[in-house]
Structures are given as structure tokens and as C-alpha cells.
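Structure record follows, encoded as C-alpha cells.
The complex is shown incomplete by one protein chain, all other protein chains being positioned as in the whole.
So that you can tell them apart, the chains are marked A, B and C in the order they are listed, and the count of residues begins at 1 in each.
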Amino acid sequence: MAIYKEEAIVLSNEKLSEGVYSIVLKTKDIAKEAIAGQFISVYCNDSSRILPRPISLCEIDKKENTIRVVFRTVGKGTNEFAKYEPNTKVTVLGPLGNGYDLSKQYDNVLVIGGGIGIPPMLQLAKNIQGKKQIVVGYRSKNDMFLYEELQKEAEVFVATDDGSYQTNGTVIDAIKENKLKADAVMACGPMPMLKALKEYCQKNEMDCFISLEERMACGIGACLGCVTKTKKKDHHSKVHNARICTEGPVFDAREVEI
Amino acid sequence: MAIYKEEAIVLSNEKLSEGVYSIVLKTKDIAKEAIAGQFISVYCNDSSRILPRPISLCEIDKKENTIRVVFRTVGKGTNEFAKYEPNTKVTVLGPLGNGYDLSKQYDNVLVIGGGIGIPPMLQLAKNIQGKKQIVVGYRSKNDMFLYEELQKEAEVFVATDDGSYQTNGTVIDAIKENKLKADAVMACGPMPMLKALKEYCQKNEMDCFISLEERMACGIGACLGCVTKTKKKDHHSKVHNARICTEGPVFDAREVEI
Amino acid sequence: MNTCVNFCGINFKNPVITASGTFGSGQEYSQFVDLNRLGGVVTKGVANLPWKGNPTPRVAEVYGGMLNAVGLQNPGIDTFCKRDIPFLQNYDTNIIVNVCGHTTEEYLEVVERLASENVDMLEINISCPNVKEGGIAFGQDPKAVFDITQQIKKIAKQPIIMKLSPNVTDIKEMAKAAEAGGADAVSLINTITGMKIDINRRSFVLANKTGGMSGPAIHPVAVRMVYETASAVNIPIIGMGGIVNYEDAIEMILAGASLVSVGTANFMDPQSTIKIVEGIEDYMRRYNVSDIKELVGAVHER
Partner (left out) sequence: MNTCVNFCGINFKNPVITASGTFGSGQEYSQFVDLNRLGGVVTKGVANLPWKGNPTPRVAEVYGGMLNAVGLQNPGIDTFCKRDIPFLQNYDTNIIVNVCGHTTEEYLEVVERLASENVDMLEINISCPNVKEGGIAFGQDPKAVFDITQQIKKIAKQPIIMKLSPNVTDIKEMAKAAEAGGADAVSLINTITGMKIDINRRSFVLANKTGGMSGPAIHPVAVRMVYETASAVNIPIIGMGGIVNYEDAIEMILAGASLVSVGTANFMDPQSTIKIVEGIEDYMRRYNVSDIKELVGAVHER
């Protein structure tokens, strides 16, 4: 799968909720090649920040050749991005990583996102052909970015940290409360959520695919900055250390030691 | 004299000739206080470049509260400035330095600028009340930025390095060729020109005020980065090292050892 | 909320002080910041006699930082005592005089002269990379650090801070030598020696060839060295090197610094020091830190 370095153009930048922004980028080749669960590395225009920021693809429009990213402002890079006006040029590398493997057919898939792990679930939900349900965890009712858009793809169950909307608690609580059944989970979100899902799926004998995060430098597998412990010796590292940017970010939960 | 740190706003940015740009900035207080021969320190918006760039005031409009700077792109900072669009915000410090002292009346003043030392001469020419003539040195005919504007202030004599316009040679050659006489010279330009002028004025018993350049860090007299050797022990350094940013940039040529 | 720091028995209203050589004696920056709001002002290095410093160019910008080779130009202790100390005494802030010399005797002469002056502390610069004799030569060998510290300590009337150079294999050794010599505190880091070459002229950008690097680019090295030093000595530490905002200052404090010096940041924004004071206060409020002491050296593993 080819990786492109491109100068993408900001088509729009919209604030979705407090600190959460949505940028649509016009690309040359990236949109054509990308699949759900992959990410791009976004370079900052300010040159004191030298490393690109990994951001998941939230939507991929192959006709318009655009991609959409949704991100939370947490530091200098994302705060820079949040200020981009339409027509700003942004250097990006992508598509990166493996993405979700949709070749296996499941009876029902739970598409699960937590917090800023929700964005990639939108494109994923669009691409899953079979039966699916969506479970998302937000901080609170007024933080529910992308909710309406997800609802267009499937039934959506919500958990909120403060109980201000639907289930009070985690996505696991929402699954239990709504008695959701499925044979596979595809998820992205904070580590505690992924750990809980891994355990839940193991107990309930469900397949579980999770997207991991780690600090990255190269984004393409050369620096060994972004590894995660794996059960098996992987072909590349020989030391149970798979590269999240290359062998991941999506892993079969059974294969990683998180 | 007060110094202000302001967020100025780019009103216009115009290319005058190859690599020479003219930016007009809306200021809050700087224009009100500034006099000819002073400069501002312009901070880069890119944060990998930490030091401000000293740039002379080319025009000061006290009614509109604007200042104009004209600069040549020579490195990263000036190349950044050249790209500024109207409405760009720029942090500036100023007005800095002493400026030309116009309290003494002369019968005739030669206002002399060489290359990128020409811009401050425009405001200076405007401010000199008595008789004056302007002598400027350009690289060549197609590099004659600000020429028409200077002509509005006084008669202008031109020297070009390649002889493509008027006198072939230096501003000294132009003075000699045109047999210009005056009792004072006020000048800004490259060091060889200033040295030649110092010598010429000494021989011809003319007062000579020259604006010097040196690499700066603070721009306000604190770092001792920008000194020039002086004949007398100055009150501040006690070691014949005047600060160009504070005691200068304009010096009586007799007082500096260049 | 208490931002006061008791440093070697002297009370600082907050941990923010200036870095020697970047703030003159406060006069120039007093147009931009109220000196009364700073914990202290550290003056430009002063010697027994006037020094003319190095030829120009003395400063150059580098990626995320700058080089300087000012070479400790200063008007000498006499002018300093007549002009700079009285100016600073107009303010309610601590006065720390940075002392330099070519030889031990020259350092001692300045320290002696300052004994009767109304200054709060002395910072002894044994780490200037820009002078041929003295300066850094004293700061790269633990034996030399020990000796000069001991000699100065014998005659100093004010608490002394030994200012250490980062251009060493092991900063801990130097700090320990200063402590053993009787230093009341150490400050670090001075600049890291660097060089810039003009590729068009194929010549050195600085007349001195090399210069001391400062600014945000050196911050991670400074944090590491302050952390290492804190683990090696029991005397308190002034941390500096690339502090440009309150985040950097807090980082330095968490690494083990009781006070922080702000240097090159003044050139980047003349109001940096005050913004850092305010940022630290906000941080303490946000995290309910009732006494800044709680933050000193408080970094821990994940």
C-alpha cells in the first residue's frame, strides 16, 4: 500500500464541541488509497514543532478526494490545527497503518468509540456492510460530537461519564445495560476502555479489534518509537514489539499485551 | 522616550523590486512617538526564529498611526515577512534607537542612502526642513525602489553599481560628479559606504551622521550584543563600546571607530 | 497560596528571577515589567575592572535559540556599585550580583568589594564559555570548582551561588565539588558551547568563532541537568536554560529547582518574566498547590 507525502488544502474547519474540531482536507492521492482505521501524520506549519501529529481518518470521500479528521486540542500542535482557516496548506503523510480488516463476515459487529477515539468509528461504521450497532462514550451530554452523524449509520448507544445522557458509566456499562450481543467488537478509545473491552470480549468469546495509540516520530516504521508488546514474536522486531504505526494501529486484542 | 510592545496589523505588503518589499503596519502608539532614523524590532510568527529583526522606519504617518518598513529578503525572517498578507498580526517593539537629531540647522544637508539603507532616508528627507539634496546608490537601474517617492522630497542623484543609471559607481562618485556641496551628511547604508563618507566629510569639514547596523538580541540596550567602538569612553559601557540599539543607530561619524 | 521561597535564608516573593547578562541591571526592562513583582534580579557579570568584551558580531540566532559571545563586557565594580546597585535598591526585589574574573584573585576582589554593599546574594560565574582565561576553565574541573568556591566562601558576606557549566561529562561531580567547597547554592545551566558558520562567506558568524547557546532549544538539557544535580547535592538549586513560559518554569521546579532564572526569553518577549510569575500562580490555583515548596523536585514516575 503506497504512502504519500502531500500538501493538502484545508477546505473547512469547524468546531464540533468544546475543544473538538473537524477539518476537511483536499488531498491528491491519500483519499483514494485510504481505508477506515488508518491515520495520517500532520506536520505543523510552525517549525519549532518538528514531528508530525498522528490523526485518524474520520471520513474518507473517494469521489471528492477529501479526508476528514476530528481532533481534540490537547497541546501545541492540535491548537495550531484548530486555528487553520480554509485554504491553509498542510503537509500530510498517509494513509498510514493497517486499518480495520473487513474481509471477515460477522453476524453483528459492535463499533465502539470512546472520547477522541470516536472519530475513526464514523468511517468504519460506513464501511461495515453487515449488521452493526454503535456504542460511544462521551464525557457528558454537551460533548456529544459526531452523534447525529453516527446515528445515520446505525443504532447508537451512549454512555456518559457524568450520566447526563443515556447510560451513566462506560461503554461496557452501555453494552450491558442494553444487552447488546455481537460476535465482534471494533474499537478505538482510551487505554482503560480498550483493556476492559479486551477482557469483556475474551470472557464472551467475541473477536475484538482495537486501535492503539503511542507517541510517534517517523509514522512509517523506521524509528521504533511506537511499539506495543505483543504475545507472539512478530516478524519484524523479533522481540514481541510490534510497531503501532505499521503493524497497527489496529490489533487483534488477543495478540497484544496491554 | 517610551518603547512599546505592540501587536501591529499589516495593512499592505507590496513588492517594490526583486527581493525588496514594503509593508505598512497599523500601530497603536509606535507611530505617535517615532522619529526618522529610529527602527522597530519585528518578531517572527514562526517560533523557531526567536530573535526579533531590526528594521528601520521608512515612513511614519502620525495621523493614520501607521509606519512603513521597506526591507530586502536576505534570510529566514525577512522571507517570512515578505509573505505576510494584509491583516496578518505582527508583534513589534519600538520605536527603538535615537534617530537623526534635526535640532541643529544646516544650510544644506546631503541625505545619503545606499542599497537597503535607503528606506529610512525617505522619512528623514520629509522631516528636514531646510535645504537638502538626496544621493542614493542602487545596484542597477531595475533595482531603484523608492526613487519616485524620494524625488517628491528633494532633488535626487543616483549612483548605480553597474552604471545603468546616472553615475557609475558609489554615492561618493555621484557627489563628486554632481559637485554637490553641503555642510552636513546624514546617511545609512553598507559599511564601506559609511566609511568612505566618514573620510570624505572629515576631509571636507562636513558634519556627518551615520546609521550603523549590528546583529541584535534585545534591541533595547540590555544584552550588549550590538556594540560599536567609540572614540570616547561612553557613559554606559566605560569601555568605548556604545550600544547601537540604544546610543545609536545614528552616530556622529567622528565619534565611532569604524 | 504561598509562592514565597526561602532560599539560603533569603525570602523571595516568588521563584522567578532573571538570568545574568540578559537583563542588564534591570533598568532597560523596567519599562516593560514592574521589577517589584520579580523574586529577584540577577545582574550582568561584573569584574574588578571594566572589561571590553569580544569584537562583534557577538550574537547570532540559531534554530530555537541563539549564540552569544559578548565576552562579559562590563563597566567594572566601581561603576556598578555607584550606578546599578542604587538603581535596583529602588525596588522591592532581591539583588543577586553575578561575579566574573580572569583569575581567582579577580573574583575575590569583586566579592570583597561587594561585602559592604547592600546586595542579597552573589552568583559566581565559573562557566562563561566566551572568555579565554577564567570563566569556564574554572567550571570544567571539580578540583578547580572546589578550590574557588572555598576561597570565595571564606570572604563572602552574602550567600554564594556557584553557576555551573553544562559543557561537562558529569554535572553531578561539579555540583558536589561546589557543595563540598561550601557553596550555599548552585545555579545551572550556563550556555552550551555552539558554533554557526555562514555558508556564503564560509566564515564564522561570530567574531569569537564559538558562542554560548541559550534559549528554548537547550531547555531539555537544562531540565536533565537540574534533575541530576538535585539527586546529587543537598544545597538548593536555581534552574535555568530555555525557560520561556510558565510550563518550562514548572518543569524546572519539578526537576528540583527552587528558583528559576529567565534569560533569553526576555529577548523573545520583554514581558516574559511577569507572564511566568502569573502562569505559575495560575498553575498553583488550578492544581490546588498551597505552597510552591510542594512542587520542588516533585516529579515522579508514571
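Just so we're on the same page, contacts are C-beta pairs under 8 Å (C-beta built on N, C-alpha and C of every residue); 3 or more make two chains touch, one makes a residue touch a chain.
Quick caveat: nothing in here was measured; it's all calculated off a predicted structure.
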In the full complex, which of C:27, C:79 or C:210 touches the chain missing from this view?
C:210
From the list C:17, C:99, C:223 or C:237, which touches the chain that is not on show?
C:223
Would you indicate which residue among C:35, C:122 or C:168 is in contact with the undisplayed chain?
C:168
For the chain that's not shown, point to the residue among C:1, C:115, C:155 or C:299 touching it.
C:299
Quickly run down the residues of chain A that touch the omitted chain.
2-3, 5, 43, 47-52, 91, 93, 214-228, 236-241, 246
Hidden partner sits against chain C at residues 62-65, 67, 140, 167-170, 192-197, 199, 201-204, 207, 209-210, 213, 216-221, 223-224, 227, 242, 247, 250-251, 254-255, 283, 298-302
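As a working rule, only the chains that are shown with their structure count from here on.
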Strictly by count of touching C-beta pairs, the top pair is B-C
How many angstrom between the C-alpha centroids of chain B and chain A?
55
Measuring from the mean C-alpha position of chain A to the mean C-alpha position of chain C, what distance in angstrom results?
46
Using mean CA coordinates as chain centres, what's the chain B-chain C distance in Å?
35
Multi-partner residues of chain C (at least 2 other chains)
63-64, 216
Residues of chain B that touch at least two other chains are 47-48
